[in-house]
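Of the protein chains in this complex, all but one are displayed in their positions.
Chain lettering (A, B and C) follows the sequence in which the chains are written, and residue indices restart at 1 in each chain.
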């Protein structure tokens, strides 16, 4: 245990103090996001990709406990060693774990127990932060931003996953009510042109980034142009109306097979039919807004749409180059009390509309090596079979987006808030 | 609505009054059985055969509402018409319904809402029973016993299903604590002999029976003998120790394939290994009691065990004939505060040990015709691919067992409390 | 080796001589049945139930080698010990074997090699039969009829299976040409009534029977009537036209689920649609004959059709009792040069129309015990999940049918030439 004396000697310096405060704020926000949900809502798993909200609350706590408190807070008491089995997501280095597809079978520990776990971990974090500046473990400077980013990712997943859980309910259940933001003028699609050439890519340093955003490296781009805004629901409805889902030549081979097997004819959460498309949102089923970014497309749909237009998906470095001039803060970031769905104008400044599929397969940047140990499993071991997405959506936490950020999902993922932006060769 | 005047004119006659009281008692008991469970426990579905406890509470209420209150209580207000979709089990005549494998995905309505549903239905039943004797719908005399029997079946399922739900929890969760009953002397297996010949079978009338227990009919039996008690854990452990699970010649072809695919080497809830067998019970994991009836065998295991002994499973009519002399009330029936697992001596009197597999495929008795309409779907449409079980288990409700009762499950069912009793040709 | 001297001493007695001749005739006929097929046709397996014709030719040879020649012909040289792995069907006592679903993957040994195997085995059989009467192994008297019956079953399977193989070919391939037999008058359906009562069932002795046809035993039947002929294509088309495939109340629960999953709307080999039904036969696709027995129904279809008529399927003992008065020789038995499909009038005398589903689950007769060793696996280990069929079809070998014969298939089997005959309680 940390003694009173030790804790009282010296306050943290200002940047560390700010970091500590961000940690506690992100912890508070996770719980806040689940307040509209019952314990029963929070236990359900409706597909393998989806985790129960309760599991997210527990897993994020486990992450802090396992990687921050146990190694760095002397005397910290592990809440329950069995949670290493239940709430480890995929860290092979930590040991075996509850099978992913069976997270919804675990009714015990119940929500109350998990909230107690959160409180225990929060108490540990507060103790840790109370350490005098001199005794502050240096490793925290790197670890805490990872923990924040990790929990923010799970905040986005809480919303993404509960959306699916509520959507399969035969009755029109929703996460909550929210006013639709006032809309601006219809966004016009313009082409932003770039001359190409040699440039530097990846995270520049200064602020947190995941390891997969680096190393910063040189690459050559051919001249290209990129659209000033994401593709809209109205444009996507026109693709459907033009027989997009029945035209094999527009589709990647795997995509054509998939939509055939599923007899798929529209995006994941769309309902109704031509002329009366509606979509399921966290605020219930609503008429689609023709000017809002289309969302919940898989890679195959994004690719087929781009093919239909005669243009293409951007490369990840094209997107990064184009987005650099914009301010990520310009997005309408996920506000638990706000409207949790894209509206017209979202994504005009590249950030905060939808996660935009690029045609770049997710792989290692030149010189990239995954770290050692469990934390090294965060990104590198997924570099196969996935595509990079850029931008961030209406569900993405505020300080979690930047031009170098590389989100990644397999091409068939639909339950994420995913769309696209067109590009073309110049 | 039923007017006060109408209700006050005349009390029900005594048998109807007793029937009405049994209805209300069975309703109360269902809820009582779930009291040890949290709302989260009650929402989980761990295999397709298992339904969430919450669903059982709602479905049994729906059954009363749909088949008793709506047709027979003037002015009854349906609680929520959408429940016809959610809580219909398999009545094609009523309409489409939530897919069985997806009952665990429905977090809303929550438990509180479903308890309100139960209260609403119970209120309706009370109103119905308050009807003067003269205005009592005659149909109730036949319908109420079906409703009671139906809800009792689901009481057994609540326990059976929650046992599976808790058993998959990686931690040793249990339904509750209970004292193990004092045990008598070790039960000796004796052969009870019958001369065979022509006899009558099926329900004799007098008291409720399901339609599949009749018509009463004549059949011829060859001489046979049947064991005085079910097979015990100790006997079954000897079968395992003798290589029972590795000896193809003992098994039905489908059974041998199945245990091969699953690499199965012991009964469903057994854990540990030879010499240290333990089993999961509603009261947690316990050492097996060598003298207690073995349970949670599938038909293939029961059949292979019988083959190993050189004897065989009984025919359903052999079992019925032998059991007639015994009093069903002699069983140790499911007491929610009692010990919910077989103990030595259970089943000695044929009833209340385990559900005992017979080698009779479940089919129609001569002259049987399924009823018309939804209620006619209760039994007849399942007469394919299942076997008859007799006897009743430690989870079976008190007045739900009799010599003519025909339980039925597919041969691969393991999650029920199923065992066997040996028979032989004389 | 058997010496010339030994062989010349004494001829076989007449019954043994006749038996030996039947063995050689059945061997010849198997090969004759495959003459219209190429080696390539004979290697294909199109579903797990189907075996390549080449495999049937080899397996039947292996059966003689393994159960007759090796034990009883001194000096017999096994053709290739590896064939025990390849051509064992399901005899666990003999050892491991090629997985059933992968019989079509074995291109080597090729057809020529397998024909050499047949010749080798035939040579062995001839040697065996040349043994003087005195040295004839007594066991052959029981074994040879089993071998004949076994090979005859596979003859039926050769035709049944190649029908499926050719049917999946996108082009209209057929087994061969054949003239349609001249048709008699339209068969009228009459009810043949029986008073019921106590009677004896099962094989009477006198001639070969499988073990599952006995023991002969007493049983009680209630009064019933049975139709004088099988259900026809025309009657079945009326069931379809009346919405039979869309009426849940007619179907067993498992059947309703199955036709829903498959979106099934007609019998297995029917094509076209209402008013223009055609069916695939071994002689190619043909217009259905409204007066011919309907074939290739599964149990669920047979049961639903019976329910639609208000009648029912017969019990196996009802069928046996009714058929006894008829002469099995009256059927139009499978003639490789004949018309291999039911025509009007087939089955009028109970035998030789289609295999007729009964509602009796396939189980053991009272007192039945499976034999020891591999031959004991022939029937007993399949007594689970199947139904008894009676009668025999246009593909069934001539001397392979009798009133006591019990064919059995799982309820979902469609690739067999299966139909039904109606019955009713009197």
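For the reader, a short list of remarks on this structure follows.
In this section, a residue touches a chain if its C-beta (ideal position, glycine included) is under 8 Å from a C-beta of that chain, and two chains touch if they have at least 3 such contacts.
Model, not experiment: these values are computed from the prediction.
Looking at the complete complex, one finds that the omitted chain is in touch with A, C. Of the candidate positions A:117, A:245, A:299 or A:409, contact with the hidden chain is made by A:299. Across the entire complex, the residue among C:13, C:28, C:169 or C:198 in touch with the chain not shown is C:169. Residue A:363 is the one among A:36, A:137 or A:363 that touches the chain missing from this view. Only one of the listed residues, C:23, C:44 or C:221, touches the absent chain: C:44.
One chain is missing from the display, and on chain A it is touched by residues 90, 92-93, 198, 217-222, 248-249, 251-256, 299-300, 303, 315, 359-361, 363-364, 366-367, 376-377, 381-385, 411, 425.
Where chain C meets the omitted chain, the residues involved are 38-44, 46, 82, 85-86, 98, 102, 104-108, 110-111, 165-166, 168-171, 173.
Simple rule for what comes next: only the chains that are shown with their structure count from here on.
Steps from chain A to chain C, minimised over paths through touching chains, total 2. Averaged Cα coordinates give chain B a centre that lies 39 Å from the centre of chain C. Chain A and chain B, compared by their mean Cα positions, are separated by 47 Å. Multi-chain contact residues of chain C (touching two or more other chains) are absent.
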